[in-house]
Every structure is written in C-alpha cells, then in structure tokens.
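One protein chain is absent from this view; the other protein chains keep their places.
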Amino acid sequence: VPTPLMGEALAERFTDVRAFTETLVEPLSPEDCVVQPMPDASPAKWHLAHTTWFFEAFLLKPYLSKYPIFHPKFGFLFNSYYNALGPRHARAARGMLTRPSLEEVCDYRAHVDRHMAELLAQNESAETARLIEVGLHHEQQHQELLLTDIKYTLWRNPLRPAYRDGTSNDEQVEREAPASFDIPHSSFTQFSEGLYEVGRDTGAFCYDNEQPRHRVWRDAFELADRPVTSGEWAAFIEDGGYRRPELWLSAGWAAVQREGWEAPLYWERQKGGGWRTFTLSGMAPVEPAEPVCHVNYYEADAFARWAGLSEPGLRLPTEQEWEIAADASGYDPAAGDTADGGRLHPIAPAPGPGLRGLAGGVWEWTASPYIAYPGYAPPAGALGEYNGKFMCDQWVLRGGSCATSATHLRSTYRNFFPADARWQFSGLRLAR
Amino acid sequence: VPTPLMGEALAERFTDVRAFTETLVEPLSPEDCVVQPMPDASPAKWHLAHTTWFFEAFLLKPYLSKYPIFHPKFGFLFNSYYNALGPRHARAARGMLTRPSLEEVCDYRAHVDRHMAELLAQNESAETARLIEVGLHHEQQHQELLLTDIKYTLWRNPLRPAYRDGTSNDEQVEREAPASFDIPHSSFTQFSEGLYEVGRDTGAFCYDNEQPRHRVWRDAFELADRPVTSGEWAAFIEDGGYRRPELWLSAGWAAVQREGWEAPLYWERQKGGGWRTFTLSGMAPVEPAEPVCHVNYYEADAFARWAGLSEPGLRLPTEQEWEIAADASGYDPAAGDTADGGRLHPIAPAPGPGLRGLAGGVWEWTASPYIAYPGYAPPAGALGEYNGKFMCDQWVLRGGSCATSATHLRSTYRNFFPADARWQFSGLRLAR
Amino acid sequence: VPTPLMGEALAERFTDVRAFTETLVEPLSPEDCVVQPMPDASPAKWHLAHTTWFFEAFLLKPYLSKYPIFHPKFGFLFNSYYNALGPRHARAARGMLTRPSLEEVCDYRAHVDRHMAELLAQNESAETARLIEVGLHHEQQHQELLLTDIKYTLWRNPLRPAYRDGTSNDEQVEREAPASFDIPHSSFTQFSEGLYEVGRDTGAFCYDNEQPRHRVWRDAFELADRPVTSGEWAAFIEDGGYRRPELWLSAGWAAVQREGWEAPLYWERQKGGGWRTFTLSGMAPVEPAEPVCHVNYYEADAFARWAGLSEPGLRLPTEQEWEIAADASGYDPAAGDTADGGRLHPIAPAPGPGLRGLAGGVWEWTASPYIAYPGYAPPAGALGEYNGKFMCDQWVLRGGSCATSATHLRSTYRNFFPADARWQFSGLRLAR
Partner (left out) sequence: VPTPLMGEALAERFTDVRAFTETLVEPLSPEDCVVQPMPDASPAKWHLAHTTWFFEAFLLKPYLSKYPIFHPKFGFLFNSYYNALGPRHARAARGMLTRPSLEEVCDYRAHVDRHMAELLAQNESAETARLIEVGLHHEQQHQELLLTDIKYTLWRNPLRPAYRDGTSNDEQVEREAPASFDIPHSSFTQFSEGLYEVGRDTGAFCYDNEQPRHRVWRDAFELADRPVTSGEWAAFIEDGGYRRPELWLSAGWAAVQREGWEAPLYWERQKGGGWRTFTLSGMAPVEPAEPVCHVNYYEADAFARWAGLSEPGLRLPTEQEWEIAADASGYDPAAGDTADGGRLHPIAPAPGPGLRGLAGGVWEWTASPYIAYPGYAPPAGALGEYNGKFMCDQWVLRGGSCATSATHLRSTYRNFFPADARWQFSGLRLAR
C-alpha cells in the first residue's frame, strides 16, 4: 500500500488541481459549456460538476460530519457510471442540462471546495488522503477529457471557432504546402529478452489497474525513438492507405467504408495541396514533423502494417514493451509536452539520443487490449467500478499527451479507449 | 391578390412582432437557448436567428441596395429548408451552434431591424409589403415553435425547471386529486348539408396553402361546443384507452407499444391519485375542465373512436367542417385564449352558447390529411418551398393555441403536423 | 347490403380462385417460397397459408360444426394483423418459418378446401356467403402480393433469376437502345363540374372502404387518355428528374438522397445506352411505349410537377376524379391487361379513343390520401380490422395492374400504399 500525499502538500495540490480545471473553462462561454457533441463526449459544465460530485460522494458525505448536501438531485445528475451509488441521468442526455447554470455549477464547486478545505484541515487519515488523491487524479483525467470534448464540440460548428486565441477564421490558414520536408528517419533502441517486471508496486499513487506489479517474459525487441509524424502519415495517405483493405483489420476496414475516413480526424485537404487541421487555437497547417494525432487504433494498426511493407517486422509495441522501454529510458513527464506547457497541440519532440517524446505529446496506441493484470482485484465499494468494469474491448494507450497534466502521469499509467475512438490526442510509435 | 398592410401600420406591426420574439426569450439564459432536445425542435437562439435571416434573405438582399450582409456564413447556418437558397447546416445539428453567441444573434437582429427600418421608410412597393407580411407571420409561427421547443427542452431536464415564474420544484405540486368534478356534457351545433366555400380569397394576408377558395359539398354534420377536456381524457385512460388495440390506428398502436405512451405528453401520475403536468410555469395539477393538450393525431383518433363506443357516430371533424362551423360562428382570435394573454397553458373556455374555444386554447386535430386545395399552386421562387413541399403524411390542425398570437390567426388557417407529434399545444374537438 | 354470390356460382368461384393461387407458385421451388426479402413483403409460402387461415378463422371455426383445426399453432403463425384474433408471429420474421414445409402448407390448403366444400354444400346463409366472398377477394389481393413479393425476392439475388421462362441470364438482354421512338402525345378527356357520387352502394361485393356512396363536388377537370410511359420517364431522368430538389416533396427528396434512387425500381442502365428492367421473366429491355411501373408516390408526384413545367396545370388526379372518369368511360377489367392474361408485365394499352389502360396494366397513384369516406364505419368484429385501421399516411391507387385478377377489380376499388413503396406494379396517369 503506497503512502499517500498528506497534510499541507495535499491541500496545496487540491487547490492547484481544482483551480486548473477552472482555468480551462475560462475561454468558454456558458453556451460552449452546455452542449454535448456525441454520446461519448460530455459538456464542459458536466465535467466541472461531475468532478465536484466525486469529492462530495466519496469524501464529504462519508467523512465530513454534518456536511450539507448542495442540491438533492445533483447526485442523480452528476454520477457518471457508479451503479453502487444509485440511478443516474442518461449519459447521452448530458447535453440537455441547461440548468443548473454554469454559474450555479461554479457555486457548487465553491461549496465543495470550502468543505473539502475543512476536511483537509482536520487530522486526516491515510484513508481519506488516499481517496482525495484519487479524486484529484480523477479530476485531472477529466481535465483532459474536457479539452478533447470541447475541441470536438467546436469542430462540429461549421464556423470552426477556436477554443482560445488562434486563428478562428478558417480561410486564413490556407497556405502553401511545404515544398519538401526533412524528417530524420526514425532509429530504434534495442531491448534484450528477459523476465521483466511491469506494473506499479510501491511509493506514490497509482490506479488499481496498474497493479499488481508482476513478471512478464519478453523476447528481444526494439522501439522507435519517436512517434510517427504527420508527414509520414501524409505519405501513408498518398500511398492509398485509406483505400487498401489488405492494410486493415476487418472491423477497421468496415469502419473506414461506413464512416468515409480519408485522413485523421480534424484534417482537411487544402486546395493548394497539403493539409490543415483543426486545433484548439483554430485551423492550422499540418506540420510534417509533428506527431500525428487523432488517429484511432484501426488507423494506427493499418499504418504499422503499411510501414511493415517496406521494413518487415514493424508493428505496434505491446504495453509491456512500452513500459519496459520507458522505465529503462527515464520516463520524465515534467520534461514532456504536456498540458502544463499550455500549447495543447503536439509538437515534434526535441532532437537528441534515446527515446524521445514518450511523456506527453500524443497518447501512443499499443497492441495490447485493456485487460486485468494477473492477480488484479478491484477495490471494494463503489470505487471498484472506476476501472475494472471497462476491461473489455478497449486498447491501451501509453505516455500521456499535450492535454495531460505532468503530475497526472507515470510510466505505468494505462489509458484505454475503444478501437474506433479518434477524438483523443492519440498517435502511435512503432516497434519491431 | 389581397391588399397588403403598408406604411406606418406595417412598420408598427414589424416593430411589435419583432419585439415580442425578444420578450419570449427574456426568461431564458444563453444556455437555455442553445440546446436542441430532438431533431424536430430547434434551439431558441436558432429561432431568433432564422426569423432574422428570413428578412435578410427575402427582403434586404434583393430589395435594399448596398445592404451589408451581417456575416457570410449565417445564410448557411440559418436557412431552414430552402433548397433554392443553397446548402445549409443539418437540421438535427442545430444544437451544436454554441457560436454565434446569443449576444451576437441579438446584434444580428438589431442589424437587420435597423436595415428593415430603412427599407420600411422607403417608398415601398406592394411586393415588398407582401413579403414583409410573410416574414412577420413566419416570425409569429416561430414564436409558437420557440415556446413548444423550449418547453420540451426544459422537460428533458430531470430538474423540470420552469420557463418562468411558477413552481419549479416538482415536489410541491403533488396535491389531492379533486374528489369529483363536474364538466358539463358537451352539446353539439348542427350544420346542414350543402355546397359550401372554404379557403381564403380576398382581403388580408393568408398563406398560399389556404388558397384558392373553392366549393365543397358537405352532408349535414354537428360539431361539439368545446374541446375535449383533461377530465374526459383521464376517463379514457382509466377505461384502458392506451391498452386496447381496437381503439387505435395500426400505426398508432405500434407507436403506443414502441414508445410506452400511457397518457398525454408531460402528464405524470401523482402518487395520491390524479395527474399533474409540466407547464411553462413548472409542474402543475391537471385541471379536469381544461382542454386536453399535447396529444397527437393517433391519440385524438383513438379517443374519438372510444367516445364513439358510447355515442355512435362521434369522430374528428374534417378541416372543411371545422372551417364552415367557425365561419358560421364568428371565429374571433382577439377574444381567444392566445399567447397575448400570456398564460401559455390552455384554460377552459368560458361558459356560453354556441361553439366555444375555437380560437386559441389548443390546436384541434382534424380528420383531414394536409394536402393541396384544388387548383393550388405554390408561389414562384424560394417562397414556393414554404408550404407546398410538406403536403405529404401530415394532418391539419385548426384554430390556434394558447401559444399563438391572435394577430397570426384566421378561420382559414391550416396548421399541420405528423400523426405522432405530441409536443405542440394540440388537442381535439369532436364532431358527428 | 349487396346480395352475395351464392350456391353453385360461389362454389365454382371458390375453386377457381384457390386453384389460381396454386398455379402461381408452380414455377417456384420450396426454397423460393420460404424467404422474406424485406419486412413489407412476405414469403410465398406464408401467402399460401395465410389465405387459407383466413377461411379457417372466419368461416370454418365459427360456422362448420366439428371442424377439426389443422394445427394448433397455425393461428399464431398465419394471422397477419388481427388483434381481435390473438397474438401472432412477428411480421418481419415471416421468413424464419422453414417449417411447416411447403408440402405441409399444401396439405393445410387441401384440408381447408375440403371442409370449405362441406360448408359450401350446406344450405348456406347470406352471412357466410358474404364472408366467403371476402375471403376470396382477400385471396386475390394476396395473389398479387405473392407476385410482387416473389419478384422482389428474386431481384435481391445477384443471379437475377426469372420467376418463370424468360431470359434469366442477365447478360443476354443488353441490346441497342431504340434510336428513337414515337409515343403519341397524350390527349385529355374533359369532365365538367358538378355534384357527383362516388363509392359503391348496391349490387355485388365491395370492401368496406368503398362505402358509403356519397356526394362530392368537383370542378371541371381533364384526365389523360393513357398512363405515363417508360419513354416519358426516361426523358424525366435525362432532364435531371432525380437530381432537382424543386421537383420533389420534402420527404421525397430526403428519400431520394438517402436511398440513392436514380430510376424506377428494377431499372438498370445499359452500357450501350437505354435501360433494361427486371421482370418476372428475367431481365428485359425497357420498352418506351409501356406504362412506367414500380415508381412510388414521391416519384409520381415529382414527375407530375416536372410535366407541369412544360404544360402548366398538369398534376395527379384525385381518386374521385379517377372514379368519375372511369365510371363515365365504361371501366372494363375483363378487357384489361390483368393477371388473367398471364404476361405479368404491363403492356402499352391498345390505341383507340377515350381513356385507355384504366383497368389493369399499372396501379395509378392518385393525389388522394387514403382516408375514410364520409359516414364510413368498419364492420363489427375482427373484420373491422381489414381496412379501417390503415387509414393513415398512405395514398390511394386506382385501376388494377397486370398482376391483378380481372374478377377482383371494379371502378370503386381503392388500393393503398405508403408514399415510398416501389415494389408494387404502380405507375401514374396525369390530370389537369
């Protein structure tokens, strides 16, 4: 059992994380915050309220005596999926909640923060400290979702409005495609065969799904020094990547035909050649050296198969390979392209030796389905629903993105999404 | 060709109608105005902008020289269904438009109003006067839709918030069901057989679908003195109305089973007996003497068949019968239960002789499919798409509702909705 | 109340009608008879059994003492839609019934026929005679449906197999498009304004929906001397008929885009120009002079609007106009292009004066929604479900087709289908 953050340090982290959420909605109007663009995405206002409800439900109600519930129906409205905590508003109808208003939700946040300050000031137990830590990581997860969801929401508007600053006028970004570009060929780092350990065991916070730490056998493998770039993806498109069934999983090819995918989500072909893409700062040219982003598992898998035509053996890494390599290479979120940088669009990792761009930038799809580690048991109670019940037909992504906070990341972190999900900041790195 | 309203009178009407729209959104927050609760309903903000676009597209662009378009993409965003005016934003995605903001849409309204004032001040032609009149009636139609759509939107929120004042707390309305109630049995007015004329021919404004005035033969018939009441509907429910297939059209019965309908839209059974309903002022008890509201054609038809079991021959009137009776009885919107009264919920028509509650209250479903009158031809140009292309698989309603403006109504007015539509202020009156 | 056919005449008609059904399935294998190509169409075997069940349910069980039910579950399997007669097998799952086998169904038919012979030999009442007549017309209706449904079934097979004889090899029919063709321009017969009577009153059998005979006022109108031809339809296609929204009802245009319609059902463009079509005798060239067939109401309506661009006033006739004209012109099914001829594909009506091709050939869409005649009341009991409950969102077709038996037709006959139905032998005739 890890020792949790406690006392002053925890209270400070609480204040920081909560404040950062509010920073993220600053550029948004109440109107922007209420709309739900698809069932899998949620309105910003809902994220604000749900993360707050989490502290109310898991901390204040059970641990703060005489805590006055803010509103008797908010538990119904803002419980996401915890069956143990009662019935709830339908996920696909989150966009119907014009009330409570954004302002009322901000009051709700203030109310809960005030009482959490009280709880934090009490002689806290390791138990509550651990739960608060979960609540803060939960909120950081939703911070990224808030960004991916508002990006998708704004993109569904034909005006293509920017989340903040940037060029919102989509005509302006049309510009010459770069005549040529020079992306250094990726190099590979070797790892030898052996019995490795993966998963988290001691020290600081982690989610249940990263445990228990356990042994795995791996044959020798190599991992690319950087993620696949947008320039390489453009070459895949030019080579018929989206038109050749032999490159795709069966379900992926069916989805390509059904959905008409011809490029990553948000990409648009420029009249004069080249591509532009929708970013949180509005439409922008696709930079060839940037990591490719907003591709789903089907696309990542097809790209790897295509790359393997030229260099046999290329493939996606497993999550174990990824973690072994990250641990060996000194995975460092603080130095990564994360939300802390505030750019919110992936940038080409700086040149240098070894594995670059592991932390932040884009989440990297792995070849590993999201399943339980050997010996995994979900925690008792409602929190047991946090991760375990989703271990079915999703795929693990590793490393974090330009929209993840650095303090939320660690090398053992397992993100997961279904094979067809494109609206996350998701890319890939090759292995062999 | 009718003589249109012109000059001062027209300018004043323009100001009044436009201002009333803005009055209607006053109780709403920007968040309330952006959400679309189902494909058939539109956000309030969209109604505000679309009615404005109508004047821009049909008046300012063609008739005001040097009119400066407010925004180059608003034509795309706010064209509803006029193929002749170019491509447009998908109807079902109107709720994605968090931008332009409500404030920008209000600026758009002001911009168009300013230029319309200029146009109105010019030496206007009968042609523009007639188009302005269409635009104002169009806006009045959307005023009612704005109310029905926001009612449906607020109802989809589990908090059941009120549009304005009223009791928004849904617990408070639970109250004793009336021990008994005394609704006078409806009486019937007789009309003799003959060759009648229906439809509009001379005088003031009407829509194309009310023309040409033409002869119809009718056998003798009788029309009930008042709409069917909520008390009568409660009796229908108690008698198994929603569980007896023999009362329903085949498609209606399929819909009952698929949708699980057990009462009119917005009705909820009270724990202590009786019913309450959602209104624009929040939850309220169902008053037995009120006209029943929010039933669709299938329900109206089933009720008539059920009523016919006790009194053979009872049925819905045809739209011709309705119009013949209304014309004979002195149809008077100014005295009706309309939006001008501001109650926005139907009230029992005052006692008295003759046909009561014809104007306002609830739209009355007729037994008439919405088709062209003999000799009908839609106007040339884009306005030809206003009515004609919807003459298929919809049903005519007559009389207006508590959400219609009195100045929008006339005895020849043909409203129309599909058989399964329940979110309008729609009820029925029996004939035989 | 009409006097029914009775005695010998009825028994003979019973034998003839029942035998004709069996003739229709002769070219089919048991495999052909079991498959259901879409929810609205039924397997041939189901038609064979359902028409038989009709006599069992409405005649033998109530009127033949000691009638031995053939199989206790056939009532469940072969009841189509009579709620009054109990639950039933889902319509869309009729194709799941590999058992009973075709052979068993034929035994079922023989069993019922044997007992019907017994009933017919008894001193029958007018009541049973009338019910038998209904059963025989019911069977004749299903004979046509059997043909339309098997045509659609065979067409869904990429081999395009013929129902019988004909060229089943679809390569062979490719042939030169006619260099030109000469279809005489249609002429119009005039009818003067007046108070007419329509609907059936006395004499022989009719369905309830043809009654009561009643007065209608009609202004003067004209009806084309023949149905619209395939050559005229080809001209409509060439003129962009399926690509011009202004020609279509709103729902029709949505359907064109959703379904990708570019020509009547079964038409395929020939490589060398011109069209070929799938018939019950296999693929065949589209003959320009033939009545166009397998168009739905949306298409018929769009064609009329297109024709009206050249000759203002052209439109579809109402069903009343059609009946008035047919009665005035001596409607004669015995001389028509009906199933009795055995060609089962419409042929150009013979030249001559007056209205040609009214009986048989193609069902002609009218501009009339299928609703109750004034004073209509469905019969008591289960038979009340035969017609009345379908009077919603369907359109009336008149005249009969090349797949209807002549003895099934009369000038007052009202056929009806939804606006998007294309698999019937449906065409149109213009009015003005």
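Labels for the chains are A, B and C, by order of writing; each one numbers its residues from 1.
Quick note on the criterion: a contact is a pair of C-beta atoms (placed from the backbone, for glycine too) under 8 Å apart; a residue touches a chain by one contact, two chains touch by 3 or more.
Since the model is a prediction, treat every value here as computed from it, not as a measurement.
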- For the full complex, contacts between the hidden chain and the displayed ones involve A, C
- Query: In the full complex, which of C:161, C:308 or C:418 touches the chain missing from this view?
  - Reply: C:161
- Task: By the contact definition given up top, give the residues of chain C that touch the hidden chain.
- Result: 29-35, 37, 45, 73, 76-77, 89, 93, 95-102, 153-154, 156-159, 161
- Note on the structure: Absent-chain interface residues of chain A come out as 81, 83-84, 195, 214-217, 219, 245-246, 248-253, 297-298, 301, 367-369, 371-372, 374-375, 384-385, 389-393, 419
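Methods note: only the chains that are shown with their structure count from here on.
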- If every chain is a node and every touching pair an edge, decide which shape results: line, ring, star, complete or other. line
- Query: How many angstrom lie between the CA centroids of chain B and chain C, rounded to a whole number?
  - Reply: 38
- Task: Averaging only over C-alpha atoms, locate the centres of chain A and chain B and give their separation in whole Å.
- Result: 46
- Query: Counting in whole Å, what is the centre-to-centre distance of chain A and chain C, each centre being its mean C-alpha position?
  - Reply: 59
- Residue list for chain C, restricted to those that touch at least two other chains: none
